[in-house]
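Note that this complex is displayed minus one protein chain, with the remaining chains in position.
Showing chain A:
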Amino acid sequence: MSSSTPIRYSKSDYIETDTGNKVAKSCHIKGPSNIVLGGKTIIQPGVMIRGDLRRAGGSGPAVVIAVGKYCVMGENSVIRPPCKTYKGVFSYYPMKIGDYVSIGSNSIVEAASIGNGVEIGKNCIIGPLTIIKDNARIADNSIVGPGTIIPSLGEWGGSPARPTVTLPESTPELIEAKAKAYYARFQPE
């Protein structure tokens, strides 16, 4: 398909919010009051988002998962806040996802922070408390070990993921344009 061809979806399968988020009805969103979507983010069918896994000891609303704008969560991916035991207390830690982030289908993400314009491939496992900097890319079928720090504009792949190449300088603009174009193409029937 050419890049301007619309990708059609059935209107009854998705909920569209005021800020333009399109969330598939068949995805599993736990603790929705703890999840913030930045707008124009697409959540595909079967995605699991665990907003209920919150910091230990708190009460009332808290931001557990913050997602930026123009993000895409691929089918059946799992977004789960990372956890660890610190000074005898087991706790979950909030996860922040930047703008223009795409997460491939069937990937499991437990990162602490994902920068802007990050592309995560299909079937990846992003270990707990990983930090992915802006415009990094994770190749398909990669396993990023716990606590890895991935610098900006780096492409990582393999198991455990290691740096492969440095992405070209024009990547930020490219990713932003692609994310916006994808949202524009994603239209109801």
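Keep in mind that, in the parts below, contacts are C-beta pairs under 8 Å (C-beta built on N, C-alpha and C of every residue); 3 or more make two chains touch, one makes a residue touch a chain; residues count from 1.
By our rule, contacts and distances are computed from a predicted model.
Visitor: When one chain of this assembly is omitted, its UniProt record names it as which of these: "Protein YIPF", "GATOR complex protein NPRL3", "Dynactin subunit 4" or "Magnesium transporter"?
Guide: Missing chain, UniProt protein name: "Dynactin subunit 4".
Visitor: Would you indicate which residue among A:21, A:44 or A:142 is in contact with the undisplayed chain?
Guide: Of all options in A:21, A:44 or A:142, contact with the hidden chain holds for A:44.
Visitor: Going by the contact rule already stated, which one of A:51, A:121 or A:157 would touch the omitted chain in the full complex?
Guide: Residue touching the absent chain, from the options given: A:121.
Visitor: Since one chain has been left out of the picture, which residues of chain A touch it in the full complex?
Guide: Residues touching the hidden chain, for chain A, are 1-10, 13-14, 24, 42, 44-45, 72, 74-75, 85-89, 102-105, 119, 121-122, 127, 133-135, 145-149, 151-154, 160, 162-163, 168-174, 178-179, 181-182, 186, 189.
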